[in-house]
Every structure is written in C-alpha cells, then in structure tokens.
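The other protein chains are all here in position, but one chain of the complex has been omitted.
To keep things simple, chains are lettered A, B and C as they appear, and every chain counts its residues starting from 1.
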Amino acid sequence: MAASEGTVVLAYSGGLDTSCILVWLKEQGYDVVAFLANIGQNEDFAEARKKALALGAKKVHIEDVSREFVEEFIWPAVQANALYEDRYLLGTSLARPCIARKLVEVARKEGARYVAHGATGKGNDQVRFELSCYALCPGIKVIAPWRLPEFYRRFAGRRELMDYAEKHGIPVPVTPKTPWKPQPQRGRAPKTRAPPGLYTKTQDPATAPDTPDTLEIEFKKGVPVKVTNAKDGVTRQAALELFVYLNEIAGKHGVGRIDIVENRFIGMKSRGIYETPAGTILYHAHLDIEAFTMDREVRKIKQGLALKFSELVYNGFWHSPECEFIRHCIGRSQELVEGKVRLSIFKGQVYILGRESPQSLYNEELVSMNVQGDYEPADATGFININSLRLKEYHRLQSKVTVKQNE
Amino acid sequence: MAASEGTVVLAYSGGLDTSCILVWLKEQGYDVVAFLANIGQNEDFAEARKKALALGAKKVHIEDVSREFVEEFIWPAVQANALYEDRYLLGTSLARPCIARKLVEVARKEGARYVAHGATGKGNDQVRFELSCYALCPGIKVIAPWRLPEFYRRFAGRRELMDYAEKHGIPVPVTPKTPWKPQPQRGRAPKTRAPPGLYTKTQDPATAPDTPDTLEIEFKKGVPVKVTNAKDGVTRQAALELFVYLNEIAGKHGVGRIDIVENRFIGMKSRGIYETPAGTILYHAHLDIEAFTMDREVRKIKQGLALKFSELVYNGFWHSPECEFIRHCIGRSQELVEGKVRLSIFKGQVYILGRESPQSLYNEELVSMNVQGDYEPADATGFININSLRLKEYHRLQSKVTVKQNE
Amino acid sequence: MAASEGTVVLAYSGGLDTSCILVWLKEQGYDVVAFLANIGQNEDFAEARKKALALGAKKVHIEDVSREFVEEFIWPAVQANALYEDRYLLGTSLARPCIARKLVEVARKEGARYVAHGATGKGNDQVRFELSCYALCPGIKVIAPWRLPEFYRRFAGRRELMDYAEKHGIPVPVTPKTPWKPQPQRGRAPKTRAPPGLYTKTQDPATAPDTPDTLEIEFKKGVPVKVTNAKDGVTRQAALELFVYLNEIAGKHGVGRIDIVENRFIGMKSRGIYETPAGTILYHAHLDIEAFTMDREVRKIKQGLALKFSELVYNGFWHSPECEFIRHCIGRSQELVEGKVRLSIFKGQVYILGRESPQSLYNEELVSMNVQGDYEPADATGFININSLRLKEYHRLQSKVTVKQNE
Partner (left out) sequence: MAASEGTVVLAYSGGLDTSCILVWLKEQGYDVVAFLANIGQNEDFAEARKKALALGAKKVHIEDVSREFVEEFIWPAVQANALYEDRYLLGTSLARPCIARKLVEVARKEGARYVAHGATGKGNDQVRFELSCYALCPGIKVIAPWRLPEFYRRFAGRRELMDYAEKHGIPVPVTPKTPWKPQPQRGRAPKTRAPPGLYTKTQDPATAPDTPDTLEIEFKKGVPVKVTNAKDGVTRQAALELFVYLNEIAGKHGVGRIDIVENRFIGMKSRGIYETPAGTILYHAHLDIEAFTMDREVRKIKQGLALKFSELVYNGFWHSPECEFIRHCIGRSQELVEGKVRLSIFKGQVYILGRESPQSLYNEELVSMNVQGDYEPADATGFININSLRLKEYHRLQSKVTVKQNE
C-alpha cells in the first residue's frame, strides 16, 4: 500500500468481528485508529489495547464514558419512563448515541475523515450509530463493512471470518460484554424458550434469594439521587455508583428479564431477549414518584411525549432536533418530581411499598371518606350531570334515527 | 306514608351501606326494588335476597351478568392492553358499565323512574355508574344518597350508620366481595405499607409455590379462546371458565398486586391497592401475541387509541359515542391477532417463554444474520443517509447560527 | 340592610345585565366594587364609571390590560397556531383568563372574599372565568347570578330584566363592545344565514377595496415584532400597536369572518359567528414562517401540543399546570422561528407571497433539480426499499392467508 486512503477511527470491541474489520480496513489502505468506549462493561481494556496495536492499529483510544452514559443518557430515559413498544427499556439504544458522540470527538481530534463500526446491515445499531455521527458531524464518512458487498460476500459465514482471523493472527475468544448492555438473541425462533445461559446479568428468579431486599430510592427532579438498602444500611448517591448498585441488587433477585418480539426501525420483526436490572427498578420507582407529585393532565401530556421519545431513541434519533426538544420538555415536567419510594425486590419482581414527598399532590383530607374537607359532594352531581349532557344528546339522536328506520 | 314517590331500583350489594340506603329510601316514600348483579363474586345471593325482602324491598332482581362481563367488557380491555396511568388494569371500571346496563334494563322492566346506588360522593364509581345510566336511558333519575346533604349529614360517620342499622334490624356483617373486583384501599396514607390482609384474591408471593405453572394461551381476534396448563393438561375454553381459571392460577402464584397513587376523574389523587390476577396474565400474553402478528405502524396507532380507551373507561365513559368508536377501531385491529403464547407463572411474576402464530409477521430468513434473504444490506446505507439528511441540515444551520453569534 | 355580606368585586361591562346584577347584589347585602377591564375595546370608560357609581358601586376599578392581553395571551396563541376544532381562533377564550387575573388582583387589593360575573349558565365564559379565579386564588368565592335560581327565575326573560332596570334607574342602551372580542351569535338556527349587521369589526368582503394591501410581517421567537405596509410604508412595532394595526387592515378587507357550529365545554353544540381580523393574518403568517424555520419532526410534535393547547384555552384552562407546561414547551419550539413573511390582504383572503429568514432550513442547492448538491439519488433507492420491507412482509402474509382461505 502506497498512499494512505486516510485515517479511520474504528469503534473497536476487541471481539472477532471488529478485529477482522481492523485488519481488513488496513488492507484497504486506511490508517486505523481503534476506539473503545467504557460504558461500564467488565472488559480488560489493557488487553484490548494490546490486541488492537498488535493487529496494526496506529493508535488506540480508550474512553471512559460510563459516568456521562448514566447521567446524560440513562437518566433522561428514567425521567421519561421510556419503554419501547410497551416492554423494552432501551438499554443499547441509549448506549449508541453516547459512544458515537465520543467517537466523533476522537475522529475530530485525530483529523480523521472516516469512522467505522462492526454493526450488521440488518440491525438497529447501525442506524443509531450512524445517525448520531452524521447529526453531530455532517461531513464525516461512515464505513460499515457489513454493508459493503466486497466485505460481506467475502465473509459470508462464521467460517470465513475464523479463517481470516487465523490467517492474520487474530485471537478468537471474544471479551465479555458490558454488564448493562442487553444481549439481543436475535434470529432464534420466537417459539423456542430462551436457554438460561443467555442471561449474564441476572440470576434465575427460581434460584434467587428467598428474602427480599428493601430499597428506598430518593428522587430529585425526576432523577435518583440516593438509594438506601433497609436491610444493611448501604447507601449510594453518585449517579454511576447508584446505578451500578441497583444493577447488582436487581441482578441478584433476577429482576429485569424480558423475552419479546420487537419491530426494528428497518421494518422487520425480531426476537429480543433482554436484561435491564437497574432500569427495571428505576422504571417502577420513577413511575410511582411521578404519579404522586405530578398533576394528572401534565402527566398525560408528558406520557405522549415519552412515547415519542422512546420511539426516537430506539430508532437512533437521540441526536436530533425533535429528541432534543422532547428531552427539554420532559425535563421541564420533572422539576417537582421529588421524594422517596420504598420498594421490595424479590424473585424477579419489584413491589412498591410506599412513597412520600414534599411535593405530593395527594391530599389526605380531600380523599378521606370520613371528612368532607373542602369538598362539597353535591358538586359531583352537577359534574356528572354536565358530563352526561353530551351522552344524552347522542342517545336522543340515536333513538330518533332508530325510530325513523323502523317506521 | 300515603302516596308513593314512585319506584326506585337500588343497586344493592347486601352490605351495610346499601342496606341502610334501602331502608332510608323507603323512609323517603319510595317503593324499592333491589337489584344484585352477579359478576362472578363469591356471594350468597339467596341470603342477600332474603335480607333485602326483610328490609322491605318490594321485589329483588338477581341477575347473572358474569358471562357478558367477561365477554363484552373484559375482552375488549384485553384487546386494548388497557392500562390506566401505565399501571392499573381497570377491574372495577369495567364492572360498573356492565352492572349499570342491567340495572337500567331492570328499571325499564319495572317502569321505575329512579335508580339508586351506594357509591360515595368522592369516588369514581358514582361517575361510572351514573354516566352509564344517563347514556343508556336519558330520562332516568339517579338518586345518590351519599351526595344528598339530608343523607350524608345524618350519617356523618360509621357510628351513625351502625346505629341506624341496629335500630332498623339491619344485620351488620358484610358479604364477601367479588373475586375479581379490585379492593380499593383509599384513604390510607400513601407512605404506609399495605397490610397483607388486604389481599383476598392473591397469595403472598413470598409464600407462593416454589414451582411455576406453565400455561399456553391461545388467541383468536385478540381474545383468549383456550388455555392449557402444561403441568396437568387442564384446559379451559369458554370465556367465563377460562377467565375464572386464570384468576385461580394467578392468584395461587401471587400475580397481579399493585400499590399505586392514581388520579380520580373528579381531580384528586388517591391511593389504590389492587389485585388483578387473571388480568395481569392476559395483559402480558396479549401484548406478546399482538406484537408478533400486528404491523408496527398499525400497532402504534392502536396504542394511541388504547391510551384513550383506558382513560375513557376509568372515567366512566364506556357507554359513550367515543368509547364505542374506539372499541370498534380496536376490534378491527385485532382481526389477525391470533396464535399461542406460552408463559410461566411464578412468585408474583409472568414470564413469556415463546409464541407461535399462523399470522406471524416474523420472517426467520429476513432477520437471520447468516442469510441475506431478500434483503440487500446496501439499501440500509441509502436508508440511513436519507434519514440523516434532515439532521445534517439542522446541524448546518445550528453551526451557522453559532458562528454568527461568535463573530 | 344591616350588616354587609361582605365585599364582592363584580366584572362589570356597563351593559344591562351586569348593571342589573350590580343592583341585585346590593339588594342581597353585598358591598359591590365594580371592575372594568380595558382589553382594547371602544368603550366610554368614564361613562361606565359614572354609571356604576350611580347604581351604588362602592368603588370602580378600570384597568387597562390591553398590552398584557396582546403580549401574554394573544402572542402565545399565535406561536401555537391555536385553532379550536380546526376553525376558531379563540378570541374570547384568550380574553377571559387575562381579565380574571386582574379581577382576582383587584379582589385581593380590596380584601374581597367574592367575585361576580354576568356570564350565562350555559356558556363557556362562566367556566373560563371561574377556573381562572379558582386556580389563581383557591379561597375566592364566585357568585354567578345567572346560575342562581333566585336570580334566573326572577329574570326569566328580557322583559323582567328591562322592568327591573327601569325600576332601579338603570339606563338600557348597551355600550359598544371591544373591537377584537368576537361576537358570538348563539342560539340562532344554524341553517339561517347570519345577518350582515352582526359583523362590527370587518367590512363585507363584497364591498371591500379593489386593491390589496401588501404587508411584511417580521417575527422573532415566533412573535411578530414589526409590520410594514408596502403600499404606504406604514410600520408598527410595539405589540399592542402592531395588533391594532393588523385589525384595522384586516377589517378593511373583510378578513377573518367565520360561521361555525362548535362544541362547548359543557357538552352542547352551539353556533358561533366570529370575527378575528388580526388573528387571521397572524395565523397564516406564523404558520408560514414556522414551516420555513422549524424542523419537520419538531413541528409535528409541536402541532400535537398546540391541538391540546387550543382545547385547554377554549375550555378555560389557561391558568392550569398543563397549559403552563404546554406554553413553556411551545415557547421553546419558537426560539428559531424568525424571519419575514410577505402577504397580500384582499377581499376577505390572506395570500402568502414569500418569506425569508436567517434561520431558514430551506436549502436551495439540495432541492434543486439541476444540481445534486450533497445529495446522492441512489440513496433514495435504499430508502424506498427499506421502507417497503414492512409493506412487502404484510402483503406476503395477506397472500398466504388468502391462499389458505381459498384452499
């Protein structure tokens, strides 16, 4: 190779695919800078660095984005009660825009015109990754080998990849994955039960402890600021540590497993088996404190925005004007979402035990059956009568129409 | 009392409140016809009839609406995945319009101009009850003693009610409540943990069986048509029997308890502790088979309609033109929602194990990572590029603006 | 009258109804403070003051809220493109919360426990008025004579009101109404054509000038900041003056008349004939500059919020947490809505002639048919193919199903 095709920053995982891609990119004439994001996964980053350099990377960037991942990406999803298609808590979808943002930053630093990734050509991650890159740096070019015929035809199956790896001295065992990155097991028949070994972050509920953990989670502005374990008094306050601790407790009790069929952005249905331990606890806790402190009608509007938010995030539009707009609006709705929720974590399930808040809109006296408080029961009569006006009118018309038809 | 004020049909429960109301209505000069709806609760109806007659009811109607309750009210809620404020499965809200419809029918048969009920003046049930009556029979007059000053001032507390009961020979012990009618424990401080004794339909998950039940539920047009227990081969097919069986299995495993703060239609927040055992299983099962068989975009539209449906039902608008319209639309969306879902029921939790359907939109080949099928990965490049167009334009404008601001 | 019932601040219009109410309130034992809001209407306020005092008002407050009405109430509606039921530009609905806010302020100043108004018991204004008062001052008591049996039975018709007026020396001719307050002509048969005399703010389009006025309206943050008339160079910049000028120009050309049947909050349909001259011009101009500068997807979300906003305002919920929340969100969406729109005003119609903006998201090169710009046509192929994936799958299933049915 004479003149370089230029520099490409590769989102490198240390695994087989991106190792092969690294070597292949060099073959195509690129200078390759490897980039690894630490979003909290258990990974031997030193080992990965060594490996990347051994495979010919010009340079290796290992960036710890775990704190910003929790604070800037997971927390807004908690505020939103984000749930894709009523069930999926959006783990990976939140990680991609975080990683891509840092990748683009590295590319800028390195003066690279290209970035590359190892996501497949049928999945969501390619979209999430690339939309983020283009939104943040319109001039960048993304190389996605799994969508290039010269690449995917050459590596039509696992076999060819292994052969290539062997030939180029690429070690085959893959490094472990992140503790809160969901493990999509796509391609498996939706009918077949998921093998237990799939789950890496959660205990099987059947063998989970026989005694619950009772947690108290404190929220400010819709975001957890403190967790206390009633059993042993353990507390966590900093965002990342708090999140890691919830993952640990939830994982121990088998909380957060789902098996779904979902709709990918590109239009196909796929089966997904996910674990979102901490996310599941936070989903329930936040729903509860929000319902306690937020006006009913504000909640309804916010719920509509959150539905849209979840779809946008799943589809890869985190870094878009509309998602930015929605995050702002949802953030605004959270200003008074504050208080403590107590929960029991047991055998795969999260139970709300109670809640309290200085911002509670619950009024003991108003709701009591023994005191009228400020409430005048006769008002409810007028309320019901007026609400029935429209219904009566409709009925009258219907009757009139029916009568006519029978004449 | 000389001339009668006319006939009133009272929705009678056999309990203390409606027994006192029965006597009080007679005192006011009405002829009282007692009406009891059997929606599947464990109740000694013969005993209640005797009691009503003893208290002076001119006549007693006991109507079994349990089958229509399941088929015409619960099934549409299952089709909708109805969930009020993200958590409540709407038990009582579904029963009220069913009971009211029969009540109005009885009133018509009896030539009664009045109906009466024992719902309080602060709750949702008065609204659900009365809107149903007015919508179905605009000329009817509803008597709601708990909203009449002459009644609620006289019976300001439990004490006065008991005294009145004693004086008029009204037996005090209340008959048990329906097995699937939620037990709202309103008025209790939201902070305090619910006493275990509150729950009558579900086992405490802590003491639930250590081995799961595995069910297969078959759906046609979005409605369960058969349940099979894999453990013992038990099957149920008729709607009511199927529903009762799911209540039994779910109850045994402690499934379906929630503790929430909710927003009543009249505008106050209240705490609700509910049990919806069968409903919880069906919610998960239906979500799953629907996601498997329904187009993504149809699902999104239907989800929006279902949000509205849940709110309407909760607020008492089952018998309204808009709810009728939404039910029709949701029904239409369910025509191809068909197939079998396998679930494990264990320690308060429902786990989806797999699903299959002749109407599946899942395409094994399309989603596979080893076969391209009809799919051309290069198309995804164009798809992503076009989707990024708008984001790049926005970024360019933002940059331009930023540059200007810095000049 | 011995001891006073306390002080009531009456929203006084100078007309027959509120004059009678003033006297009647005194009869009931209240000390009456009359309050008149100047929201820009042509009214002889000095005369009204004299009259109120003559009728026994203890005091008269005349408050000019015209500037805040335009800036704090009309401008947010312009930003929202607020339109109730696709047609009504919300004139009066915007005025009520503005007037009520000042009324409550006066009541506080006067230490009054009561406020009163002359709105009827069947309309929207009573709701708008009272919800505003209660939201801003929960302890206040509202007296609405037209809903009190002792009042409305006494004044069952126009006749009785006139008699009462005569008896108490209340002059009968009503003062003219505000130039931009719509003139609801409810109660008229929806079939009958509106008499031309109804309209007070707009010229009949048939007799409007034969030459158009051409205006250029400049917006900043979604709000008009300058209008220039191309014909004579007249400019207006201050909010109130600008609005009054647009009313004048639009009125001259017969712009802004509508004849609709609308749904009142209390559930009945009524016919409304409205004039919103300035509002109509601003609606078209703002829509145009917004479409030019706002991202497509932000626009769609904002459109949903605006639909809700219009409904809330119409129903009287301006001073509510949800309306405040939506105003905040819409405000946020307007930050880059800036630029100039040129319009022609002619014979009842507003025509957009062109627009320009430093914040335009329109990209001449991108859209051109002669230059590709940054655009790669082949990308559209991938985009279309991926979008068709889902449709093809659906078709395949349908065919399979159809085939089966035919077997």
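Side notes on the structure shown:
Everything below uses one rule, namely that contacts are C-beta pairs under 8 Å (C-beta built on N, C-alpha and C of every residue); 3 or more make two chains touch, one makes a residue touch a chain.
Model, not experiment: these values are computed from the prediction.
The chain not displayed here makes contact, within the full complex, with A, B, C.
Interface note: of B:191, B:252, B:308 or B:396, the residue touching the hidden chain in the full complex is B:308. Among B:160, B:210 or B:297, the one in contact with the hidden chain is B:297.
Note on the undisplayed chain: of the listed residues C:26, C:102, C:236 or C:257, the one touching it is C:257. In the complete assembly, the contact with the undisplayed chain comes from B:393, out of B:110, B:338 or B:393.
Although one chain is not drawn, the whole complex shows that of C:171, C:267 or C:331 it is C:267 that touches it. Counting over the whole complex, chain A has residues 295-297, 336, 358-361, 363, 366, 374-376, 378-383, 385-387, 389-390, 392-394, 397, 401, 404 touching the chain that is not drawn. Touching the omitted chain from chain B are residues 266-268, 295, 297-298, 300-302, 304-305, 308, 317, 320-322, 325-326, 328-329, 332-333, 386-387, 389-390, 393. Those residues of chain C that touch the chain absent from the view are 81, 85-87, 120-122, 126-127, 130-131, 134-138, 144, 146-149, 152, 157-158, 186-187, 189-194, 205-206, 212, 257-263, 266-271, 287-288, 291-292, 296, 299-300, 303-304, 307, 311, 317, 319-321, 342, 346-349, 351-356, 360-364, 366-370, 375, 377-378, 380-381, 383-385, 387-388, 390-392, 394-396.
The rule we apply is simple: only the chains that are shown with their structure count from here on.
Any chain bridging chain A and chain B, meaning touching each of them, is among C; the list is complete. Averaging Cα atoms per chain gives one point for each, and the point farthest from that of chain B is the centre of C. Centre-to-centre separation of chain A and chain B, using mean CA positions: 30 Å.
For the pair chain B and chain C, the distance between mean C-alpha positions equals 39 Å. Among all residues of chain A, those that touch two or more other chains are 266-268, 300, 304, 317, 320-321, 387, 390.
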